[in-house]
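The complex appears here minus one protein chain, its other protein chains still in place.
Note that the chains are named A, B and C in the order they appear, and that numbering of residues resets to 1 at the start of each chain.
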Amino acid sequence: MTDFVSASKYAASPDRVGEPDRHPDRPAGEFICNVLSNEWVNGEYKLLALETPPRALNARAGQFFHLLCPTPDGAEVWMRRPMSVYRIDKDAGHLQFLYKCEGRGTQGMALLEPGDEFNIAGPFGIGFHLDPAWKNIVVLGRGVGLATLAPLAQMAAENGVHVTAILSARSAELVMSRDMFDELGADVIAVNDTDHSSDVDNVEAILEKLIADGRADAFFTCGSNRLLDLMKRLGKAHGVPGQVAMEQIMACGLGACYICVRTFEVNGEKILRRVCREGPVFDIQETVGW
Amino acid sequence: MTDFVSASKYAASPDRVGEPDRHPDRPAGEFICNVLSNEWVNGEYKLLALETPPRALNARAGQFFHLLCPTPDGAEVWMRRPMSVYRIDKDAGHLQFLYKCEGRGTQGMALLEPGDEFNIAGPFGIGFHLDPAWKNIVVLGRGVGLATLAPLAQMAAENGVHVTAILSARSAELVMSRDMFDELGADVIAVNDTDHSSDVDNVEAILEKLIADGRADAFFTCGSNRLLDLMKRLGKAHGVPGQVAMEQIMACGLGACYICVRTFEVNGEKILRRVCREGPVFDIQETVGW
Amino acid sequence: MVDLSVKIGDVEMANPVTPASGAFSWEYADVIDLNRLGGLVAKTICKEPRLGNPTPRMAETEAGIIQSIGLPGKGIEYFIDHIVPEYKKFTPPLIVSVSSESTEEFAELARDLSIPGVDVIECNISCPTRNTTGGNFAMQSEHTKEVVSAIRAATDKPLWAKLSPNAGDIVSIAMAAEEAGADCLVIANTFLSLKIRTDNFRPALGNKFGGLVSPALKPIVLRMVYQVAKQVSIPVIGIGGVTKAEDVVEYMLAGASAVGIGYAGFRNPTALTAIIDDLEAWCDDRGIKKVTELIGAIKDDDMEMDTLTAASSGV
Partner (left out) sequence: MVDLSVKIGDVEMANPVTPASGAFSWEYADVIDLNRLGGLVAKTICKEPRLGNPTPRMAETEAGIIQSIGLPGKGIEYFIDHIVPEYKKFTPPLIVSVSSESTEEFAELARDLSIPGVDVIECNISCPTRNTTGGNFAMQSEHTKEVVSAIRAATDKPLWAKLSPNAGDIVSIAMAAEEAGADCLVIANTFLSLKIRTDNFRPALGNKFGGLVSPALKPIVLRMVYQVAKQVSIPVIGIGGVTKAEDVVEYMLAGASAVGIGYAGFRNPTALTAIIDDLEAWCDDRGIKKVTELIGAIKDDDMEMDTLTAASSGV
């Protein structure tokens, strides 16, 4: 649709790489970025690296961008798709997304090639928060959740916080982002379904041990409802605060449309919150499972 | 839209190059062809060469195909675009179209590259007719009309009919298809606006001379209403039969929708005819100018 | 292999895929095997010869086309003598569509077309481009009831009524048509629309208004089919935006017994038979034995989920 429905000058409105920032004080924007690379990480996931205008790099761990995906089949992709920032390199001016190729949007993304332009909007939402009192945190992720948690390791490293990362996957080969956690000095524990090390019981034992060892000042999770429930339960029992990044289908990404609501329980009362605006990062204890 | 709106197997229904013809006795079909080349002829026109299934090559001069143009801008091109066959090479299995890059459809066509697939439907309509009694015909074309008339020269050559081709254009450089007419043994007279040789007066004088010389057993024209009127007038005055290929916006191309009608005058009565089915080639004397 | 056959009242069809009136003719035999279709639907015919509307009769829009043909044709005599025989060269049932601006003439048309060879009379009481106000019988229940009753009295052939998506309360109109004796409801005709050219400030169509045709509209017509199918006991045929086998399935789940296809046949002349092939494959892949199992099979009984519960389950 881009040009047929949009007039010629219309497309010029988003900010572009290399142009002076016309709105340096806005927290977010619509940016036309340059694709640097877009490679398969394994059979299901790709890693997209973009060169972006500097303002896009203000993104924090846990925040997301809303991506205008190219068409995989000649038809429009009518809505943007939300993706967490995976890695931010301010010096180089690069931003990375790690994504699972699922439906039309992500299949369209998978077609991006170096040199292509890519329209992203953001950064949106509230990211992870590190309390200065926390010295050791535990990050527990599975599947695509790792994409969201990875930049938290970067943030922790920058703040001198030690990370224990429990990376869960279907099989050992599918454990993603291990290198990134390693590189940032995290203790990595990889668990998988094949040898049953990812069973809730085993993960629970690992977490109990970390708590007992004083290595768990806070919990962080994303990507599995089962693991969220576990952290909620243990966190409650042991008084460990926790944060979770959640997902929901989105339209505006800015808080206007109320499409992305999920249920939370606050002071015994159930309420709806917008994942895009009050989240995507929420207090684990306020989540409601199903 | 192709695959999103169409299911996987849907696209398999048209006939493809290299597959056995499943419906050899149908006069027309929907074909997925291979693009061989798609080059600029001048600043406005491109020549597209396709490898097609054999049945598509049954097209006659004056018939057209209905082309499913790729998008020039990410949005759908919702309707097919009709194009006359420009050249048919049965031995090689090639079909050519000469087209002017105008709106979205033809701009989309201009993006086709060698190796791409291209969906065409046809051949549709009634082509030019050569009466066995005609030994010398006059072909008068302008602009994109030459694309339609060119294969008539091929047909005439095959039938031992001599062709005088008057090719009209804005400037000498824009005279198209001269080589093709030359090659096929036609006498070529190029006229243009720059030196005013294309003025109706001058073309009229040329035609009068051809009639006087017995070189005009029949008239053929396409691409200019002014020149059609001229041939209609002279044809009537001198009893020279004539055929014209006409255009109209089309949807089905097959005669079903009645979108492509134009007015004709037959025995003093005005009637509507479908350009796609009763045409696109019509008797010059039955046309109605505006 | 799945049994694709469906029955619309007494009319037996080999499968639920039919062309839509006005977007199809026997001339499609140049490219596809018409004997494979569920039915053959002729272009709407009027009693007297008509030229139809001024050109241009079509313009592309953001997502689809608007068109205004104005029911040109050579009148009913020519139709019976020359067009019916063209269709009778093929085996599927012949559905003949008629239109008029008067109730009496509508009845006459139905009577005069109740001849051997004609299997169904479809009354097009919903053509938005016949006159520029877009008014037609199917905009109001009373008018629908009146005209369908008159036609019903004039013929013993199966009678289908084609309704308008421009009506506000399609359910009442559908019920009026059923009460008046229609054997099937065809939902729907095109959406009255306008396109203005910003280069010359003129309407893009010679008739000013036109009917919008687009796959984009399928969710609207699907909703109408669903609402109507819940309320009537005669079969419904869904028409609007079908371009693939899944769309046929979606209409059937909503309660349609068959579908009609217009636009897709313009885009891909082989679309109708391709969709039949795909529908067969789709059913076979899922072990569906009879395509009729899909009719009204939408799972909506437990739809009253409360908001908080729904929103706690996320994506």
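Just so we're on the same page, a residue touches a chain if its C-beta (ideal position, glycine included) is under 8 Å from a C-beta of that chain, and two chains touch if they have at least 3 such contacts.
Everything quoted here is computed from the prediction, not taken from an experiment.
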item	value
Which of B:120, B:227 or B:246 contacts the chain that the document leaves out	B:246
Touch criterion as defined above, residue of A:35, A:57 or A:79 at the omitted chain	A:79
Residue touching the undisplayed chain, where the options are C:222, C:239 or C:271	C:222
Listed residues C:112, C:146, C:179 or C:246, member touching the removed chain	C:246
Interface residues of chain C (partner: the chain not displayed)	51-56, 61-64, 66, 70, 139-140, 166-169, 191-196, 198, 200-203, 206, 208-210, 212, 214-220, 222-223, 226, 241, 243, 246, 249-250, 253-254, 297-300, 303, 305-311, 313-315
Residues from chain B at the interface with the omitted partner, ascending	1, 4-5, 225, 246-249, 261-263, 270, 272, 288-290
Where the unshown chain meets chain A, residue by residue	1, 5-7, 9-10, 12-14, 23, 26-30, 66, 68, 75-80, 104, 119, 121, 124, 248-249, 251-259, 261-262, 272, 277
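One rule holds in what follows: only the chains that are shown with their structure count from here on.
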item	value
Between chain C and chain B, distance of the C-alpha-averaged centres to the nearest whole Å	35
CA centroid of chain A to CA centroid of chain B, Å	56
Approximate Å spacing (C-alpha centroids) for the pair chain A, chain C	47
Two or more partner chains touched - positions in chain A	1, 4-5
Two or more partner chains touched - positions in chain C	62
